[in-house]
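Complex shown without one protein chain; remaining protein chains in place.
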Amino acid sequence: MSYSITEPSSRQKKVAGSLVILYAFITLVPLFWVFMTGFKTPPDSISYPPKILFTPSMEGYVNLFTTRTRVSPERLQQLPPPANFAEEIVRNRNMVIVGPSKYGERFLNSVIIGFGSTFLSIFLGTLAAYGFSRFKVPFKDDLLFFILSTRMMPPIAVAIPIFLMYRKLGLSDTHVGMILLYTAVNISLAVWLLKGFMDEIPLEYEEAALIDGYTRFQAFYKVVLPQAATGIASTAIFCLIFAWNEYAFAVLLTSGTAQTAPPFIPTIIGVGGLDWPAMAAGATIFLLPVLIFTVMLRKHLLRGITFGAVRK
Amino acid sequence: MSNFFSGLWRFRRGAWEMLATLIIAIGVFMLMQPFAMWAYTYSFITTLIGTVMFIVVSHFPD
Amino acid sequence: MAQILIKDLRKDFGDFTAVHASTFTVEDGEFFMLLGPSGCGKTTTLRMIAGLELPSSGEIHIGGKEVANLPASERDIAFVFQMFALYPHFNVRRNLSYPLISQGMKRSAVKARVQEVAKILDIESILNKPVGGLSGGDRQRVALGRAIVRDPQAFLMDEPLGALDAEFREHMAVELRALHERMNATTVYVTHDQLEAMQMGDKIVIMNEGQVEQFGTPQEVYNTPASLFVADFIGSPSMNLLPFSGSVEAGASKVDLGGVEFDMPVQREHCDESMVLGIRPENISLTDASSYRSRVLATEYLGTSQIVTLETNHGAVKARVGSSFDVSVGDQTGLAFDAGAITLFNAQTGKALQSVLHEGVSTNG
Amino acid sequence: MADVTLNTVSKSYGPGSEREFAVDSVSLEIANGSFNVLLGPTGAGKTTMLRLVAGLEKPDNGSIHIGDRDVTGDTPAQRNVAMVFQQYSLYPHLTVRENLAFPLKSPLLKTSPAEIKKRIAEVAEVLRISDKLDNKSIALSGGEMQRVSIGRALVRQPEVFLMDEPLSSLDAKLRSELRLELKRLQADLGATVLYVTHDQIEAMTMATQVGVLHDGKLVQHGSPREIYENPKSIYVASRLGLPRINTLPADFFAGAPTAAATIGMRPENIVIDSGQPGAKSGVVDRVEHLGDQTRLHITVQNHSLVTLIHPTLNIGRGDSVSLLPQSPLYFAADGSRVL
Amino acid sequence: MKLQRLASAALILGTGYAASPVMADDLTLCWAAWDPANALVELSKDFEAQSGHNMSFEFVPWPNFADRMLNELNSGGKLCDLLIGDSQWIGGGAEAGHYVKLNDFFDSEKISMDDFAPATVYAYSTWPKGTPNYYALPAMGDANGWFYRKDWFEREDLKAEYKAATGNELGEPKSQKELMEIAKFFQEREIDGKKVYGASIFTERGSEGITMGATSALYPWGFKYENTPGKYDMEGAVNSPEAVEALEFYKGLYDCCTPPGYTDSYMGESLDAFKSGQVAMAMNWFAFFPGLYADPDTGGDKIDFFVNPPQNQAGSTLGGQGISVIRYSENQDASLEYIKWFAQPDVQAKWWSMGGYSAHNSVLNDPGFKDSQPFAGDFLVAMDAVQDFWQEPAYAELLLAMQKRLHDYVVADKGTAKEALDALIEDWTEVFEDEGKL
Partner (left out) sequence: MSLDPVEQVARATPVTVAKKIRGLSDRAIAWIFVGPTILLLLAINIFPLIWTINLSFTNYKANRPNRPVEYVGLRNYERILNDSDIWLNMQATAHFLVWTIVFQVLIGFTLAWLINKKFKGNDLWTTIIVLPMMLSPAVVGNFWTFFYQPQIGLFNYVVGFFTGADPSSFEMLGSVDLAPWAIVIVDTWMWTPFVMLICLAGLRSIPNYIYEAAAIDRASKWRQFWTITLPMVLPFLMLAVLFRGIENFKMFDLVVQLTGGGPGSTTELASINLKREAFEKWRTGYSSAFAIILFVTVFGLASIYVKALNKVKER
């Protein structure tokens, strides 16, 4: 019998485990349902009672990536046989594909703006975090609070002046505008997180480098950066996820050219038969990277959500 | 409790921050409570006072 | 206060055995040291006595009552943790009251008792302070206070000075021992610091890899180590261990070390395997009269004495000589050993060979 | 190698009125090739002094010379000193070899790859870490790490070695081993070393010169023996020696000089049962058998004393003994030595 | 290394500019995402072939359309070169200068507004209303109408049952009240083993849905925005007894006869309810009718259409849009070229044939028009009696106030119809006061 005061008994563990697993299932069911819906046909997706078993179909994905138009059966007859499976699925609904949908573009926008702003926030954030971590900056605490508080601001409220400013500067609905904006929002997280990571790198390393004949900048570059690499990487993922998921700014400040996926996905639904499978397919593709990143991040999750205050 | 009052008297950060926090909390409560319209009307100024006070007193010595 | 009796105590963690069948007795009122390097099972032993771990097998008697399978709360012992384990969200007074309130004592009685203990430990002035801001020493006192306040049958202490800095440790050790003199409570004290054990303990148990190596008073353990491990572990610098091969008969009183004969205590045991000769640094004298030659490698001045490191045919040997003794690096000198202080070990088993000197040496008590 | 001179160097920290001197106008000459230990408790200013010499801090006042160069305003890089830190001086993201090469690759030295290789090989040989060169530095044991740290300093061939408690994070056995090794290296290289510690054993065993610091001031500077046997103040006397020196009012025993307020007696310098006149009798509270020595805790007229006796003497608790000081040290009321 | 970083930073910044549409001859047309838009894509292929310009399209679903496009216009965005914007936007578009004034262009290209149906020109093109200042070319005529399950209406058993229950013949309703009667008849009726419901109507909260739906009841009852046009005297008009009755009727229709879950439904949901066979009747814009008719499952003989029934008078809610050139566009010439092309009678004819509702007289007045599609005749009838919402520059404020008051009353059961309309007058008064019009 192995027993200790602080170690729960195996029975306790079993009970706790099963309750947690039960909750995990509650967590998973909606996600799983969305994933499945992506492979249903539109009629299957709205059947009552909801179908758990169904014949998988790529229709949702085809609809997601194409724009289609309805043609008369007569004309359908005259068309050459379908060139690919997508065409075939669409023809079955009396339609033809007229071109790609905007989803690809929006997804690409998400990627560009996501990575762009992440890069910029990490770049600026690393510098600032190093500055705050290592130097006596006047009003340091106030500056840090100010930086953090910018992240707490309601996006809609911030968007009002930004909208006017961007209109003046011609930055509305541009990638640059969105990258700058997301950078401004993300930089607080980046500074706080990275400062935490850098505080953990003992000062001695840099001092050793200084004595060894390196300048401050070189010491920063050769000694601090490599050691902060893990921290920088996880901070980057956090920034990326934020930019990836952001909706309010995107819906208010973009309309097409630089529009990201989140405001776009709800509009996939279409008119003339709500296209849930396409929406689900869009959501699935969009959520997948975040799911993967979350699993990668799980060790740093806590730091990320508490701005580095709580270490795990 | 007596610590709290002497802290206020001596302009110590802890006590004053507590007070400011309290005022902010009251302001936020007034903003969102479902009981009295007048409380809603004066919520903003209460929160504003609390917040400004917090910024000021956070520079008091510990 | 009570006697603690440990019998065949064993603890397994899965495949790993942390403590092998240990047996020893802590007499009533004794300051008892559990000494050993980290991972030797001393803390596990202590935790089993406390009831923080349940033993895999064996018996623990506290004050005549078999408690091996009772939870900690029913054993009536107090425990002082290495990290003090003060409740960080309480002030000093609440920390001290906690065990009393837990066992349902009346508030007024609690207050009086806390005051009393605070007086003993001289911490009355900090009773209302949060424990977070206290110095290491004060925390230590509060932790002790929390142990004392209950008036338990025994105190168990897990490296209580380990978290203090070196300067303060010395001071607290004296204070702790003085407290013991006053209260005379049975105390089991775990440490990895041999000096601390020697300084404070009435009795010492030395453990290694879950096994009890030796049991005895500090002097016994120092003078007559039961094994190579103990010889090396106790003392600073530790015992010089000179490996040699040869054979020793029971009754022999001389040993041949690389052609030089040394007197030694009369042996009670025969051994013809490879052996180790153990001699403490202060039992070596530098004299040209000896034919056992060596060269001085280094000298270290210590004020009261100096340590001379010498190169011999059997490896480096350290000798402790008077600080005024004139010796410098590179000198050639002979070495003489104090005949009564030599211990021979069987190099294979690591055990000391029985001799006149080693009568009564115990590996369990 | 070069000698180092500190000339009334001061350094203070803290805001306005609460400014405290970490180093208070210290002048010190460190001879070329000497092993200097700065000894003092936490907060005595010893690390600050080291950092001032390294250039990691700028002094408020005074000047620092290395060789005949005034380096007071120089950056650490310009001073050509090497420093071994208490811990963390190895870069965890680099291998041992890269760590050793790091100082050589600095923009100041820009050593050629061939030269780097050669020097690393030499140093690794000296420190017996040749087989560890390609390990990640975090994969090393504590002792190995500290050796590599020293190697990083050696490879530079600097003018001065600065060491900040390099052994304090190691366990006792390893510490005594490395102590000897360090001493040997220093002697072989003839290096100038400035070494900071709070461990009196390290100070006594390694130093050619010990500087005792107290509240930012250098109280005494001399050889270990000099400091132990001839302390300038009661403070210095109590820094060295284990157990600590016993202090009693000067008139406790007859024969004190008039200026003396305190008499200091090293534990080994108290004669037990001498039977001579002037001896005071006390009661033994506790006997500590430490093997190599036996300590007696004695109460003499409400004063506690610790003495050392030979382990073979058979004195037990409650015995009464008579005590007489042998070559005692006398101190004035301000703590200074009365000769 | 540092240089590399800078370079990549510049690259990322650069993509922002590179992605902006600056290439000439590449026109973007913005519209709502619905059936007619797909038709326009097909139609525009001719333009691409003729002009060499490249057309791309930005279609936004209706619930987001106004939001997104007005945002785009107000931010001075360059996303759209051409915009088919809602009729109510004309005022704001003209006043804030989002739209290019087309008079000179029309004159020089000999495009006459007389060639288009007057109601559409009035509603879709002019600002101030009724003056010859044109900011758009009528592109898509539209009104709110109804369609129903002809197959169910024609089932003898149901007909008999309906007759027995109400004493009337089951057929296209002739009045709003009859519409409700029919809807009640179908509500929760079991047809082919499936529970069906009466009617699907607009209840959407976010954009304009419930206003468009409720005005389809309000107009036939005789609802007026003002007592005297142009005076903004709303008291007694907006909350007239007829208006109150009409609103109560609409709520009644919502409460009695709509399928569950249709609390926030607009065009998409309406179509969905119909296509999935849940409802007997549904309200929607004429624009969808070609698509509905062509639907293989519920179209063809299974469907028929009727104009929004009159009550005290005939009245339909106006939809439809004109096409405008955006002033921020860098391709205004090419955009105008598109409009010129689009205004040609034969293009307009093709437009109608492909599913778009031309407003061109040559199409509408064609003798064959009425019978060209089952809903063509209804369309003409509807367009004769259309009314539009406020066409004020502050229309959004007016609309959103109405959305709130109507939804609060109809769906969220808050207060009475009178209270809702009174509150609406208050809201509107405030808006007009801010505007300086009161």
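As written, the chains take the letters A, B, C, D and E, and residue 1 is the first residue of each chain.
Convention: contacts are C-beta pairs under 8 Å (C-beta built on N, C-alpha and C of every residue); 3 or more make two chains touch, one makes a residue touch a chain.
Computed from a prediction, not measured in an experiment: that's the story for all the values here.
For the chain left out of this panel, the touching residue among A:39, A:65, A:103 or A:130 is A:130. Of the candidate positions E:118, E:236 or E:261, contact with the unshown chain belongs to E:261. When the full complex is taken into account, the listed residue touching the unshown chain is E:97, out of E:97, E:132 or E:296.
Touching the omitted chain from subunit C are residues 50-52, 71-73, 77-79, 81, 83, 85-89, 98-99, 102-103, 146, 150. Even with one chain removed from view, subunit B keeps its contact list with that chain: residues 17, 20-21, 24-25, 27-28, 31-34, 37, 40-44, 47-48, 50-51, 54-55, 58.
Counting the whole complex, the residues of subunit A in touch with the unshown chain are 5-8, 12-14, 16-17, 19-21, 23-24, 26-31, 33-34, 37, 45-50, 124-125, 127-128, 130-132, 134-137, 143, 145-150, 152-165, 167, 180-181, 183-184, 187, 191, 213, 215-217, 241, 244-248, 251-252, 262-263, 265-266, 276, 279-280, 283, 286-287, 290-291, 293-295, 298, 301-302, 305-307, 309-310, 312.
Heads up, the rule we're going with is that only the chains that are shown with their structure count from here on.
The geometric centre of subunit C is 91 Å away from that of subunit E, both derived from CA atoms. Centre to centre, using the average C-alpha position, subunit C and subunit D are separated by 28 Å.
Residues of subunit C that touch subunit D in their complex: 165-167, 177, 181, 195, 198-199, 217-219, 222-223, 234-238, 280-282, 297-298, 300-304, 307, 309, 320, 323. Partner subunit C is touched in their complex by these residues of subunit D: 41-42, 172-173, 176, 179-180, 183-184, 198-199, 201, 204-206, 224-225, 228, 240-242, 266-268, 285-286, 288-293, 295, 308, 311. Within the complex, the subunit E residues that touch subunit A are 1, 5, 8-9, 12-13, 15-17, 19-21, 28, 30, 32-35, 38-39, 41-42, 58, 60-62, 64, 68-69, 71-72, 74-80, 267-269, 271-272, 275-276, 288, 291, 294-296.
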